[in-house]
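As you look at this complex, bear in mind that one protein chain is not there, while each of the others sits in place.
Let's look at subunit A:
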Amino acid sequence: MTEKMLADFTVNVNEEGYLTDPSQWNKEIAVALAKEVGIEELTEAHWKVIEFLQKEVKENGKLPTIRRINKVGGIPTKELYQLFPDGPLAKAAKIAGLSKPASCI
């Protein structure tokens, strides 16, 4: 775990640049993290995904699946891929200050 400056805030990140303390997250940090994964601007549609992920983790203690983002969050999977190309769940989780999608090992 290392300290890092993001948008003038000092945050703790792991070796892949994910925040390790969700309480350090704010919207300016999110914008900086988005740039790291190649997303230049966070639109309203991006924020809808980010807020859904944060709400789910708070309520259920785990990241929702792409299926759940579609069925419960109401965000079509095609749109999710357009918003966060390549690895949408990993990218959106990073920007939201959450842990990456993982298995047990």
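What we mean here is this: a residue touches a chain if its C-beta (ideal position, glycine included) is under 8 Å from a C-beta of that chain, and two chains touch if they have at least 3 such contacts; residues count from 1.
One rule holds in what follows: contacts and distances are computed from a predicted model.
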Using the UniProt record as the reference, specify the protein name of the hidden chain from among "Oxidoreductase", "Anti-sigma regulatory factor", "Peptidase S8/S53 domain-containing protein" or "Metallopeptidase family M24". "Oxidoreductase"
Out of A:35, A:48 or A:68, the sole contact with the unshown chain comes from A:68
What does the interface between subunit A and the hidden chain look like in terms of residue numbers? 14-15, 60-62, 65-68, 71-72, 77-78, 81, 85-87, 89-90, 100-105
